[in-house]
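First comes the structure, then the notes that go with it.
Only one protein chain is missing; all other protein chains are in place.
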Amino acid sequence: MLPLRYALGNLIARRTRTALTVGVIALVVLAISLFSGLVSSLRHTLVSTGSADTLVVLRKGSTNDGSSAVPLEAVKALRYFEGVARDSSDQPLASPELVVQPFFRTRQGGRENVLVRGVEPMALQVHRGITIVAGRMFEASRGEAIIGKSVADRYVGAELGSELVFGRSKWKVVGIFESGGSSLESETWVDARELAADSKRPVPYSGLRLRVAAGTDPDALARRIGDDPRWALDAMPETEYYDKQAESASIFYVIAIGLAVLTGIGATFGATNTLYAAVQARRAEIGTLRAIGFSRFSILTSFLIESLALALVGFLIGSVLAVGLGHLVSFLLGGIAFGASTFTTNVVELRVGPFDLAASLVLALSVGIAGGFFPALRAARLRPIEALRRG
Amino acid sequence: MLKFLPFIWRNLARNRLRTTLTTSAIALAVALVCLLLTMPAGLDAIMSSLASNTRIVVVNKGGLVYPLPYAYLNKIRARPGVVAATSWTWFGGAFDVDRGVTFPNFAIEPDSVGTVWEDWGIAPEQLEAFRKRRDGALVGRTTLQQNGWKIGDRVTLSSTIFPVSLEFQIVGEIPLERAPHFWFQREYLDQALRAKTGTGLDFLGTAWVRVDEADRVELLLSEIDAMFRNSEAETSSETELSYMKNFMGQLEGFVTIILIVTGLVALCLVFIAANTASMSVRERVAEIAVLKAVGFRRRLVFNTLLAEAVLLSMIGGGAGLLTALGLTQALKAAGAGWSPALGPLGSFIITPTIFVQALFLALFVGMLSGWIPAFGASRRSVASALREVF
Partner (left out) sequence: MIELRDVSRTYKRGADAIRALDHVTLDIDSGRFVALMGPSGSGKSTLLNIVAGLDRPDSGEVVVAGQKLPDMSEDELAAFRARHVGFVFQFFNLIPVLTARGNVELPLLLTHLGKAERRERALTALRIVGLEERAEHHPNELSGGEQQRVAIARAIVSDPEIVVADEPTGDLDAKNAVEILELLRALCTDFGKTVVMVTHDARAEAHVDIIHSLDKGVLADPEMAARA
């Protein structure tokens, strides 16, 4: 086997060429991990929102809270459906909710549709993982609101103790809550009756969340609700509901993959060029090594190692830059707002995670192997006497 | 210079493999840049192609989901300077209930549509048919294509907001790529609601107003808002352009990322091209020395080498543009036009601006990548170059 120093030494010897090729791979890694980071951050936000033993009840045909309405009688009846969990004081873990999307003014002077959820105190128990990290829960009928972590500081008045203006009223922010990075953090919660009055909704509730009792099959309960002839309702586990919401993000995956494949091929061509040039420039050297008795295989390996080393260095530089740029973008833009699919704004924190880096590592190594293979093969196939011949 | 073209060409043809690989890499990168740019360009294009500077929109100050009393429309119509006004009321109709709402559909007033959106070029006879048929519908081109509908078809939409399903007959097309709307008569919905619930439709979603001249727009905006101040539903009036900017401002972060990625890909392009240029110059040190020895001037050597790099990247850029055009056609054929998640980002149309931008990118890359090696080679003294080789 040829020493590693031979492969690496050659990379160092041809500085410009190596730097440009490493640069190409680093840029590809950077672009791909940033984009993949964006997509997986979005997905993480949507997917981490639901839990499997909580049902979302909406009007049949509604794909999200915003476009649904559930009659009052249905809400009353569903609370006491068999299979709905109870809390310690035997109250059903059911949370009737009203969702509207009023304009919030951003600090930069724009406006966004923010999801405001009118709830009852029970909501804190029905939704899992909600923690009030500052202030307290709102009290009913006092014009109070609690805001998610991503809402805080993004909009005018969105801070503890300030007045938030939306709908037809002013709301006093009394608490800030977290929910483990889920999309709930992009929401504002107020008292359901107050919100209904403010938005003049003919039907006070848009949907209902039900916690399923232990030992009851969530799907079975969902079917019973869906089949009830009194109301045209649909029920599904929260996980499924948010999966559907996240489905809209799948197009981004397609784009990410397309992007990765195309840039990967481009970078492969670049690497191939570099290594072909290296083979061409080192013909005599390769001939000498073959004359000395190195096998074709060891020449092949050595060139592949050279190519993989290029890719690896490119990956290292690119991934460090990607993580840094991810932080920088989050720092400069705060969070990245997505509003296209449901008309409500989800604020996503861009984070280039291990998955994104792993994906771009695979890409970089594929570029290394694919870009190195044909030149390495040519090097290995050089016949020593021809390689040694000058000119 | 022109007489050297064959010489430049032959140099590119000499290392065919490298030229092919470089051209392909450049083509791929340019195609990608084009595709990525279609997204932000889609936003701009929507704004400029759909928005008119004499059309304004009035919405509830509280938000798009907050309705306005229907009586507002006539009050607005009565203002001086208003040529026509119509309302949009979101019907939330789903063609297939399981798939939900797949295109925006609104109840509107058929009489004023043609005036408010006269710049959209809807055929007069179709507008006429729309006015006459109570169950008529005007449908955007992409929505027609995606659902495989044609004029004359009957379709039923089930509302996810109102307790009704309505059957429509498509009477016309909104001939714009970027307007996926489905419009139908407000009266039709009103009567259906009356029959079903006893109460008609007493609110509207947004009001769209055509103003007689651009100079009057600013004044009218403040007049309308003043008219409804301190009422139960305060309004927020703005030009169509500003409305769309606000609406799409929510995509800003995403567009920023797209632009960053585009920039990175473009930079990649420079690197790939520069690598090739530097390799080919390096391998031709002796040749260049000979050229100079026989009397070629520095300037000429420089120009020849630069022209080679520029030619290479222009060929790549051209191929990339064609690829991008082909891909966008394919995407359109595959029906990826209006993805709910991408919204207006998913239009993937190569505009003339993108076309020009891509060509300039290729030219710029060629210049940049060729400059340094060409400069170095033209500067190098003949003696030192020959010494290195022989």
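Before moving on, here are some points about what is shown:
In order of appearance the chains are A and B, and numbering begins at 1 in each one.
The definition used in the following text is that contacts are C-beta pairs under 8 Å (C-beta built on N, C-alpha and C of every residue); 3 or more make two chains touch, one makes a residue touch a chain.
No experiment lies behind these values; they were computed from the predicted model shown.
Just so you know, the chain we are not showing touches A across the whole complex.
Contact with the omitted chain, checked across A:72, A:291, A:328 or A:358, is made by A:291. Although one chain is not shown, part of subunit A still touches it, namely residues 1-3, 5-6, 9-10, 12-13, 284-285, 287-296, 384-385, 388, 390.
Heads up, the rule we're going with is that only the chains that are shown with their structure count from here on.
Across the complex, subunit B is touched by residues 16-17, 20-21, 23-24, 27-28, 30-31, 34-35, 38, 59-63, 66-69, 100-103, 106, 110-113, 166-168, 199, 248-252, 259, 262-263, 265-267, 269-270, 272-274, 276-277, 280-281, 325, 329, 333, 335-341, 343, 345, 348, 350 of subunit A.
On the subunit B side of its complex with subunit A, the touching residues are 17-18, 21-22, 24-25, 28-29, 31-32, 36, 61-66, 92, 94, 97, 100-101, 158, 160-161, 232, 236, 246, 249-254, 256-257, 260-261, 264-265, 267-269, 271-272, 274-276, 278-279, 283, 336, 339-346.
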